[in-house]
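One protein chain omitted, others in place.
On to subunit A.
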Amino acid sequence: MAKIYNLLLCAGASCISSGGYSFRDKLVEELKKHNIENMVNIVETGCVGICELGPVVIVYPDGVFYKKLKPEDAKDIVEEHLLKGRVVGRLLYKEKDSEKIVQQASQIPFFQKQLKIVLRNCGIINPESLEEYIGKDGYSALAKVLTEMKPEDVIKEIKDSGLRGRGGAGFPTGLKWELVRNSKGGEKYVICNADEGDPGAFMDRSVLEGDPFSVIEAMTIAGYAVGAKQGYIYVRAEYPLAIKRLRSAIKKAYEENLLGKNIFGQNFDFDLEIRVGAGAFVCGEETALMHSVEGQRGTPSPKPPFPADRGLFGKPTLINNVETYANVCQIILKGSKWFSSIGTEKSKGTKVFALAGAINNTGLVEVPMGTTLKEMVYEIGGGLPNDKKFKAAQIGGPSGGCIPEEYIDTPLDYESVKKLGTIIGSGGLIVMSEDTCMVDLAKYFLEFTQDESCGKCPSCRIGTKKMLEILNRISKGRAKVEELDLLIHLGEQISKTALCGLGQTAPNPVLSTLKYFKDEYLEHINEKKCRAGVCFKKKK
């Protein structure tokens, strides 16, 4: 065997928990047995995205994709593929309908429709290796910024790209940077929001686990652009692996003087610290998050003042989401024109979605903005299992709403989705079949927000509780028809009066299911019937 092989082993959370490491250990053992451990390089990468098929390995240079690996498969891969150059047929991916066998990762439909900017390095490089990151143009953006560009040029580039915040609200990123830059006050801060509270979304986690340097580099660029010397990454405690990889990445960046004093020998200092959250959804909200970084209870404050004027420790603060930052270096390197050529008129670039629920290919997918829901579900997602019928998709998590079948051709971008009464949010996309009851779904989300309400403002604290009581009665068949109007009325009032985004968006799942599935609500009330067979069975 003359060839040197690179085995990219997915070390994302899903693959590890489906036995990725037992496979790896066996693989190492087999390589040793055949005395070829020097010819084969095992790279533990971040999430490849196709979690359903895990644990997965891609063998380079051939690009062969193996799925659902068990420890005993290591022997075949070593003896057949690596030693004899024969691809192991039984471990390849099979297309669902045609049974066609696909060898190359790039030819699997799940990957074909995708365009990777944010996730470009996830599943390709070893996230703990600065060398590999640099090998993929890492830190060229920071070098360019520090040696060739003025802060104003950086901001202009980001503005021209049309990049908008990926944390939920879709606020233009360049404009935010400019506001912070122009804000008066000596000390300023840069924060990365990695709280990722939407249950069912895990793209930020994958970026941090799979490509932590890209976020660190982007935050350093942001620091230069807005005039900040100190940054914080706020990560939720539920993500221990992401925290570990970030810690290791930050340490390495300091060692190579990519953080700290006089970065790249220039007159620019930037320090970065991790702050670990402690399990409170509302801490994803920016003002609450900043209180939490200050060591306080994470309750939100009214805006204005906006963080750009008075944020962390009362100083001007830039806060962006992980995925937003993950776009920055590419925009600097490839230019705003390139970036703004992707996506739709008002929503530029790509968006990462976490596909889950009643769908064949669950996992992370990155697609250009404006990809339709139908393409997501049927082409990338491979349709629903057991040929169940598509009923609706919930998008935007507890702050979002659902898109029913009749709108399945909707392009997924900020504006189109908003028209339907939901939001892109963080990009959680849960597919539901006939087996999901929409009343129960609305209840599930409202229970969530009710539980996570910080209790500071009455409309959120009491209003959502009242809504939940009505929903509970509906699902037990004890409500009156008039109460549906009350539900809408309450929802609209809460949206208008709540202190922070949590309360303002909490009624969305209820309002949107009521809009598209009112007949289901009426069935529960009038006929005591739940067509999905979820509600009246439950006894508690």
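Just so we're on the same page, a contact is a pair of C-beta atoms (placed from the backbone, for glycine too) under 8 Å apart; a residue touches a chain by one contact, two chains touch by 3 or more; residues count from 1.
In this section, contacts and distances are computed from a predicted model.
The chain that is not shown carries the UniProt protein name "NADP-reducing hydrogenase, subunit A", picked from "Cobalt ECF transporter T component CbiQ", "Isoquinoline 1-oxidoreductase, alpha subunit", "NADP-reducing hydrogenase, subunit A" or "Carbon monoxide dehydrogenase". Interface note: of A:T45, A:N126, A:T173 or A:S292, the residue touching the hidden chain in the full complex is A:S292.
Contact with the chain not shown here comes from a single listed residue; of A:F65, A:Y239, A:Y325 or A:F390, that residue is A:Y239.
When you scan A:T436, A:S459 or A:T513 for touch with the missing chain, the hit is A:T436. Only one residue in the set A:Y189, A:F281 or A:Y414 touches the chain that does not appear here, and it is A:F281.
Remark: the omitted chain is touched by one listed residue; of A:K26, A:H81, A:R120 or A:R205 this is A:R205. On the side of subunit A, the interface with the absent chain consists of residues 13-14, 16-18, 51-52, 54, 197-202, 205, 237-240, 275-281, 292, 294-299, 354, 356-358, 362-363, 394, 397, 428, 430, 432, 436, 444-445, 448, 454, using the contact rule stated above.
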